[in-house]
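Reading through the structure tokens given below for one structure.
Here is chain A:
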Amino acid sequence: MTLKVEQLHVQHGAITAIEDLTFTINEGELVTIIGSNGAGKTTLLRALSGLLPVSAGSASWKGESILGKRPEDLVRRGIVHVSEGKAVIPELTVAENLELGGIWRKDKSDVAAATAEVLELFPRLGERLKQGADTLSGGERQMLAIGRSIIARPQLLLLDEPSLGLAPLIIEQIFAAIDALRHRLGLTVVLVEQNAMSALSIADRGIIINLGRVVGSGSAQALLNDPALRSAYLGY
Partner candidate 1 sequence: MFVQRRTKGGIFAAAVVAAAALVASALPAHAETGVTSSTIKLGVTLPLTGAAAPGYNKIPAAMKAYFDYVNANGGVNGRQIKLVVKDDAYSPSQTLSVTNDLILKDKVFALVGTLGTANNEATTRLVNSQGVPRLFVNTGFSGFADMKKYPTTFPLFPSYATEAKIMGKYLSDNFAGHKVALIYQDDDFGMDALKGFSTAGTTFVAKIPYAALSQADPSVIGKWVTSIVASGADTVVMFGVTSATGALAGGLYKAGLIGKVQLILGSVGSDGTTLKGLLGPLAPALAGSIAASFLPSPSDATDEYITQFKAINTQYNAGATFDNNVLVGMNTAMMTVQALRAAGMSPTRASLIKAIETKGSTWASAAFSPLLYSAKSHVGYTGYWFGKLGLDGNAVSVDGPGKYTLYTTDSGSGAVVKAAAARPAMPAKGLPKN
Partner candidate 2 sequence: MQIFINTILVGLSSGAIYSLMSLALVLVWRSTRVVNFAAAGQAILSTYIGYEAMSSMHNYWLSLPVAILAGAGISALVEALVMRPLAKRSKGTPVEAIAPVIATLGVLGGIRSLAGLIWGNNFIQYTSPLSSKGYTIGQTTIPFSPQNAAIVIGAVVVMAMFAAIFKFTRLGLALRAASFQPEISRLAGVRVDRIRTIGWAFAGAAGAVAGALVTPTSYLSPNSLDLLLVSGFVAAVIGGLESLIGAVVGGVVLGLGFAFILQYIGTSVTFSAAFIILVIVLLIRPQGIFGRRSGREA
């Protein structure tokens, strides 16, 4: 009952973005993928959510392959990807953005319940329901993007750089929210982050990739304490 990635290979035109990537994430785990810019982190998430075609290898969730599927179908199987850069639709209102998260679901009462949970977690969204999403601050947009993904009742959440461009205080709030959500909902989370310190602070494990390969992994605590890794990837 895991996310299993084996010998994954993603080609970006002539450039090999991911080369022979293998790792496993257990159900309920929060694993952060760490790596420098261009290491292939975003490519990995896009490949797992069906946005990018994979040239070789396999990836499965709960024993079933997730490759070659369209993102809209994977969402229906509980795999939800919150893409990079505050993935909201600025032309829609906050309420509409949230509604979009459950648009494909038949169980409307549960959608309502999930929406209520999100608004409870992020009360600021509740105050701005009728506003256009383009009027939100960066942090609020990130909350909205995560909130929308929760309404889909995900099992596996793929989060791409939720801290990007946000103030430290806001980052703290976002990570606290992610931590709370995964525990409350029993989510499996793959968290791609540049901000490795914050990510490792809520993660169970970390996987370090470079140039499309896994170059190291370990428990969050062990990684935080590894001086070589610290200087190479954590930047201090």
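How were these picked? Simply put, all candidates are chains of the complex that A comes from, given by their letters.
The rule is short, and it goes like this: contacts are C-beta pairs under 8 Å (C-beta built on N, C-alpha and C of every residue); 3 or more make two chains touch, one makes a residue touch a chain; residues count from 1.
Being a predicted model, the structure only gives us computed values, none of them experimental.
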_chain A: touching candidate in this complex (1 or 2)_ = 2
*List of chain A residues in touch with candidate 2 within their complex*: 49, 51, 70-72, 75-76, 80-83, 87-92, 96, 99-101, 103-105, 134, 148-149, 152
